[in-house]
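One chain of protein is taken out of this complex; the other chains stay put.
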Amino acid sequence: MQRIGVFVCWCGSNIAATVDVHKVAETLAKEPGVVFSTNYQYMCSQAGQEMIQEAIHTHKLTGVVICSCSPRMHEGTFRKTCAAAGLNPYMVEIANIREQCSWIHKDMAEATEKAVILGRAAIAKVHLNAPLTAGTSPVTKRALVIGGGIAGIQTALDIADAGYEVDIVEKKPTIGGKMTQIDKTFPTLDCAACILTPKMVDAAQNEKIHIYSYSEVESVKGFVGNFHVTIRKKARFVDETKCTGCGDCTTKCPQKNVPNEFNLGMDNRRAIYIPFAQAVPKIATIDADYCTMLKTGKCGICSKVCAAGAIDYQQKDQLVEEEYGAIVVATGFDPISVEKFDEYAYSQSPDVVTSLEFERLMNAAGPTNGTLLRPSDKTHPHTLVFVQCVGSRCDGDGRGKSYCSKICCMYTAKHAMLCREKYPDTDVYVFYIDVRTPGKNFDEFYRRAVEEYGVHYIKGQVGKVVPENGKLKVQASDLLSNEQIHIDADMVILAAAIEPDKSARPLATMLTASMDTNDFFTEAHPKLRPVESPTAGIFLSGACQGPKDIPETVAQASAAAAKVLGLLAKDNLTCNPCVAQPDEMMCNGCSSCEKVCPYGAITYSDKEFRGPNRTTLIRRVASVNPAVCQGCGACTVACPSGAMDLKGFSNKQIMAEVDAICK
Amino acid sequence: MQEVMKKALELLQNGTVSRILGWKTGDFFYDLTPAVFESAEEVEKDFVFSPFCGANLSKYLIKESRKEGKIAVFLKPCDSYSFVQLLKEHRIIRDNVYVVGVACDGMCDIEKMKELGVKGVTAVREDGENLVCETLYGEKTVARKDALLERCVSCKSKKVVMFDEMLGENGEENPESHRFDKVAELEAMTPDERFAFWQNELSRCIRCNACRNVCPACSCEKCVFDNANSGIANKAAVTSFEEQNFHIIRAFHVASRCTDCGECSRVCPQHIPLHLLNRKFIKDINELYGEYQAGADMDTKPPLMNFTKDDCEPSIVHERGGDK
Amino acid sequence: MQVNGEYKPTIVAFCCNWCSYAGADLSGTNRLTYPDNVKIIRIPCSCRLNPMFILRAFQRGADGVILCGCHPGDCHYTTGNYYARRRMTLLFSMLDFLGIERERTRVEWVSAAEGAKFAATMNEFTAQVAKLGENKRLEDLRCKK
Amino acid sequence: MKKLSLSKLNELFSALSQKGELYIPADEKNGQAKFTLWQEGLSMTENLNTVRSAKDLFFPQVEQMVDFKVSGKEIEIVENRHTAEDFIIFGVRACDAKSFEILDRVFLSEPVDTFYKERRDHATVVTLACDKPEETCFCTAFGIDASNPAGDVSAWKVGEELYLRANTEKGEKLLSSLNLEDADESAVEETKAEIKKTLEKLPFGKLNLNGFDGEHLMEKFNRPEWAELSEACLGCGTCTFVCPTCQCYDVKDFDTGSGVQRYRCWDSCMYSDFTMMAHGTNRPTQKERFRQRFMHKLVYFPSNNDGIYGCVGCGRCLQKCPIHMNIVKVAKTLGEGEK
Partner (left out) sequence: MNKELAKQIQEIAGVNPRKCMKCGKCTATCPAFDVMEYHPHQFVDMVEKGKVEELMNSKGIWTCLSCMACIERCPRSVEPARVIEAVRVAVARQQGMDHLKPEQIPALLDEELPQQAITSAFRKYRK
C-alpha cells in the first residue's frame, strides 16, 4: 500500500474562490492510502514546495497528489520538488482543479465535489504508479532551418556563430524572403536591402551554414535530437557548382514575357533568371513553365551563351537525406489575396494596389525604378488613399482573418510619410479603424506622419472604390464628423492582411507540430515558451508563429537560436520514461504493435523461454527501444493480448481513474 | 475422400513429412477429432475425411509447427485463410508445414440435423444429395444442404489460398455468398429490437470459452480475460454487462484479423450466432475502408493497423443510422 | 443522478495530452463553462484509448464517453488519431449493432487552440446524453450506488 | 400412484406453481432446452434433455457470497446470501436426478456447503422417465435406470396420460396436496419395458468401466495415451459447464467502486488458471488438466465415494465437445473393454 500525501493548492483565490479547498483536503484525507492531506495558498511557491518536501520526509510518503493547476503548467515543477526530497518524480500526480474545475464552475458545492472526484482519480492512479527512470538518447549536433527569410537567416547565423552546423532550406532560388521586397523599414527609414543583404552574404559565406536554395522539405522522421529529414532539391537546370552568376544567360534568353514575381508581376523577367541583383546564392534558375527548350526541346540559347557550361537541361530533382538534432520553422507570411474584397476594385483597376506592391513601386529596383507612377498610365498620382485593415479583424464574414495583422499601421504610416516627403504635391489620406503603434518610437513615427508630413488620417472606413474616367471614386465615412466623404483618388493602396505561408500546413503535419485555426504555429506556452513548438525539438522563428515586424522577427529568431543551442549543447537527451513496454511472457509476436508504431521503435527477436515440464520454448517476442519510443500508446491498443502496456499510463492506471470518476 | 487418406499415407511413406494433422474417426460418423498421425498404421486405422470434418486445423499448427520434423496438414478453403492469417502474424513456422489443400463442398453439422428432428442417430451414409441416417428409432433421410454448417451455407470462398499441393480442383471466391444478409437484417432493425435480440442471445452464454479457444485469431499466449492483471479478467459473466463486454472485446480483438471461418458459432454449445459480431466488423470494414479479407494474402495491412488520411469520422455511425 | 428533476449524467472525457487536454485547459483559462459532470482523463494520445476503457466507464456508471484528440493530420505522434479514428468508428458501430444508444459515445477533434470548441462540445454532449437519461444497456448493477 | 391427462399438464404446472417457483425444461428461442421458471403459457420441451443440467438450480454458475462495504478507510461486512423459498423442478431426467446424489456427497458432507444445502432443502424434484434416449446416453453404464428415475416424485408419460409416483415424504406431500386421480402402479410397466428395450440398444450402454478404481490409480494416471487423448483438447470449459456432476468453483472478489462483492462461480479443471497458486500451476499443460478431469470422474471420485463414479452418463459432453473428445472415448482407450 502506498503512503500518499495530498496537497490542495488555493492558487490564491483562483481555486479557493470556487472550490472549498479545506473540504477537499479533509475529504481526500479519508481515502485509503492517504496518510497526509493539507492545503496551502500557493503550492508552487518556495514555501509550498518546502511543505511538500517536509511531508515526504515526515510521513514517509511514497506517492504525492497535488490538486492544483493543469499538469501542463506545473507537473514538471512538482516532480522536481519531490525528486529533491528523494521521491521518484513519477510518483507525483496532478489533479487539475483549476483549469478544469474552479475556472469553469461557478457553484461552490459542485466545484468542490468535482475537485474531490478529480483528487480521488489522481489518488487511484498514484496507487498504481511505479518509480520510473528516464533513459537517454544522443543528440545530432546539427540544426535545420526551414525558410530563408530574415528570421531563418538570423537563426542560422546565431547557431553557426556558436559553432554548430546549420542548414537552411529555402523554396525560392534565393534566400532573403519578404524583406528583400521591402523598400525602407520603419521607424528608422533605413533601406531594407542595405541591412539585409550583408546578412545574406554572411550566411552564404559562413562555413557552418549550408544553404539548400530552391529546395523543399520532403519528409521528416524521428524525434528531438534525432530527426531524419529528406530534402528535395528542385531541378533548376543550372549546375550550381559551375554557375558564376554572371547573368549573361538572363539577358540573352528570348522568352521575355515571364511575370516577375519579385516585383509582384508588375514587370517581366526572362525564363532563365536571377531573382534580383543581390540574390544569394547568385545562381541562375530556369523557370520550367516558361523555358522553350524544356517545353519544346528547341532553343538552347542560354546553354550557348554560358561560358561556364553550367546549363543542364537534363537536371532532375534530387533527394538529399540529412540528420538533425533540432528543426527551426521560419516559413514566414504572405499577404492575403484581396480579390474577395472587390468593393475596393483591386481587380478592376491597376491603380488599386496592395501595400507590398506599393513598396515595389517606391523601390529603386522596382518596376518604375523608384519613381512613383500610376500603374495604369504611368503618370504621377496626386491623391492617394490608403485603406487599413483589409481582411484583418474580420469576424464571421468568411472573407478575412479574425486577427490584427500588426504591421500595417506602421508600414502605412511609412508609405504615407515617404510619399509626402518625396512628392509634397500629393494629398494622402489614410482611413483607419484604430491606429495601433505600440513599439519603440512607433507612435512618434505615426505622429510625425500626421504633424510634420500632413497626412490626412481619417477615422472611418472606405465603403467602395469605383474606377471612373481614369479616377478612383472613393466613398468613405468619417466617423468623427459623422460624414460620408467622396474622394477622387489617383491611387488606392490596400493594407492587406497577412497570413502564414501556404507551405506551413503540410510542413506542420510532417513535423507533427500543432497549429492554430489560422495556420500559425502554436507555441509550447504563449508566455513562457514562445519560440518552441509543443513538439520537442521543433522551434519557431518569425511570422510563422504570428504577425511580426522585422525587429520582433529578428529578436525571436535569435531567441529560437538560443533554444536550439541549449539543445545542441547537450550530448544526450533524457528520454521520456513513459514508454511502451511489452510483457514478454504474454507477447504473441504477432507484429500488430510494430505495424502501428509511428517511430519504428518496436523490433522482434526469437527468445528462449522456459516451457512447462522443464522444456525450452522459442518464442518471437517484441521489444521496445525506449530511446525511440515516444509513448503515444498506439501499440497498447493494437496488442490483442494486452502484453504491451504504457508506463505512466498503464491500462490499470487509466481504469483506476475511470473507476474513481464513475463511482 | 479416399484420395485424402491416400495422400496422407503417401506423404508419410515418401518421407515428405513425419506427421500428419488430420481428422480421426470417432464412435459415430460425426464425432471426429483433430489428431496427429505419426505412422501409416495409424492413418489406415483412424484417418478420416468426411462431410463432418468441420473442425479448422490451422490453429493446431501454432504448436505443431514448433515441434521437431515437418507436419502435413489438410486445409479446407476456409481453413486456409486462417492459416495465412496466422502466418502473417508469425504464429506458424511455414517451413515445418506441408499444406495439402482439399476442395470442399460444405461440411455438415450434427446439431443442425438434430434440430431437424433426427434423434438417436448412430450412423450415416451419403446417398447423392442426401444423408441417410440410422437411428435408434429407425432410418431418416436429410437433404445434405439442410444439414450444412452455417458458415457453409453462406460460404465466402472455395479457394484454398495457400498450399503446397492441391487435392481436387481449387475453387473460386464467392462474392455472392450473402453472408452479410443477417447482419444487414439486424442493422435494419431499431436499436431496441437489436438490443432485445442480443440480450436474448448473449444471456445464454455460459462463458465456456469454446468460441475463444477454437478461434484461430484468439491465439494469445494469455487472454486478457484470463489474466488477473489485465483488470478485466473474469471467469463467469456475473451480469449482462460482462456478457456483452466479453463478446465485444473479443470481437474487437479479432477485428480485421478474423477470417470469418465460423468456428466460434460451430462450437458454441448454446448456439449463439457469434459469427454475426465478427461479420459486422467485416462488413463495416468493407464498407468504410474498402474490401478486405483477412488471410487472403500475406501483405495487405489489416485495416485496424492501417489508415488513410481521409477516413470517415466516427460520426458516420450516427449518420448511417439515420433516425431509426 | 437526478438534480432538480433533471437527469445529471456522468460523462467521461478522454483527452489527448497535446491538443485536447490543452484545449480543455484553454477553455478553463478563458472561463468558458461546461457542466461539472464532465470529468477529464488525460491520455498521451487518442490512440491510447482502449475500447476496454470505454466499456469500463459504462460499467462503472458513466452515461456518456467522449474521446477528444488532435485534429487528423495534427497528431503529436503523427498518426495516432488516425488509428483512433478507425478503432472508434468500428467500436461505436459495434455498440450500435448491439442496440446500445449511439448518442452515448462520441469522438471530437479539439486542438490546443480550441478552448471554445471544447466547452461547446462538452455542453452539447452533456445535453445529448442527459436527454437519453441513465445508461441502462451497458450498466452493471453491482456498481450502482 | 397418481395420474393426470397430459392435456391437463398446464393445469398441473399452474397448481404446482402455487406451491413455489416451478422450473420446467422448456425450449429457448434457439430450439434448445433449459430449465426455465414456469409462467402461464410456457410448455415443456420436446428435447430429451436440457443443454445445461438441473444442477444449476442448486449450484448456480454465479452465487453471491458476501459483500464488503468500503467507506473511506472503513470496511463493513454485509451478508447478502440468497435465501431460498420452496421450489419445484419438474421433468428432471434420471441421469440428472442421480447427479444430485453425487453433488450431495460433495456439498453436504462436512464442511457443509450452506449455500447448496439451502437450495437443496427447499427443492422438490419431479423426475420424468426417458421415452426417447439419444445415442449419446449411457446412464445404464452407471446403473441408472432411465425407465424408473429417482427424485421425490417420478413421472411417466404413457399415451395421453401422465403418471406420478411419490418416492419420498416430500414427494408424498406434494402429490397429496394436488387434486389428482389415483392410479395403479402397473399402468407404467409396459412403458418401462419399452424404455428398457431402447436402453438395451444404446451404443455405449454397456461401457466397460472395469479397472477404473482406486486400486488402479497409478496405473491409469501414468498411461501414455493421455498425451494423444488430450492432444486436440481446446481447453475450453464446455464439458465442465454442461456436466451435471462437475462441482468446482472459484471464489472471486469484485470491486464495485464502493465496496467488494465476493462471489463464487463455476471453474473448470480444463482452464489453465484452474487452482492457480502463487508458484504457478501444478498442471502445466493441457494433458495434465485433461487427465485431471477424467481421473476425477472415473478414479478419484469412486475411490473416495464407495465406488460411485462422478459421471451419470447424460451424454451432454459427448454432444457439446467442440472436438468430440469425451469420457466414453477416454474410458474405452484406457479401460479393459472393447477399444
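Order as written gives the chain letters A, B, C and D; numbering starts at 1 within each chain.
To be clear about the criterion, contacts are C-beta pairs under 8 Å (C-beta built on N, C-alpha and C of every residue); 3 or more make two chains touch, one makes a residue touch a chain.
All values derive from a computational prediction rather than experimental measurement.
Participant: What are the shown chains in contact with the chain that isn't displayed?
Facilitator: Output: missing chain touches A.
Participant: Tell me which residue among A:S13, A:T58, A:N268 or A:Q484 touches the hidden chain in the full complex.
Facilitator: Within the whole complex, the residue contacting the unshown chain is A:Q484.
Participant: Tell me which of A:K295, A:K464, A:K502 or A:H525 is the one touching the absent chain.
Facilitator: Only one of A:K295, A:K464, A:K502 or A:H525 touches the chain omitted from view, namely A:K464.
Participant: Over the whole complex, note the residues of chain A touching the chain we left out.
Facilitator: Looking at chain A, the ones touching the missing chain are residues 343, 389, 393-397, 399-400, 433-434, 459-464, 475-479, 482, 484.
Heads up, the rule we're going with is that only the chains that are shown with their structure count from here on.
Participant: For chain A, which other chain has the most distant CA centre?
Facilitator: Relative to chain A, the chain whose C-alpha centre sits farthest away is D.
Participant: Distance between chain C and chain D based on Cα centroids, please, to the nearest Å.
Facilitator: It comes to 47 Å between the two C-alpha centres.
Participant: Approximately how many whole Å separate the CA-defined centres of chain B and chain C?
Facilitator: Inter-chain centre distance comes to 36 Å.
Participant: Taking each chain's centre as its mean C-alpha position, how far apart are chain B and chain D in Å?
Facilitator: Going by mean C-alpha positions, chain B sits 30 Å from chain D.
Participant: Which residue numbers or ranges of chain B touch two or more of the other chains?
Facilitator: 224, 231-232, 238, 304-306
Participant: On chain C, where are the residues touching two or more other chains?
Facilitator: Chain C, residues with two or more chain partners: 51-52, 56, 60-61, 73, 79, 83, 87, 142-143, 145.
Participant: Give the list of chain A residues in touch with chain D in this complex.
Facilitator: 30-32, 612-613, 659-660, 662-663
Participant: Mind pulling up the chain C residues that touch chain B in the complex?
Facilitator: Chain C reaches chain B through residues 51-52, 55-56, 58-59, 72-73, 79, 82-83, 85-103, 105-107, 137-142.
Participant: Name, in rising order, each residue of chain D that touches chain C in their complex.
Facilitator: Per the touch definition, chain D meets chain C at residues 254, 256-258, 261.
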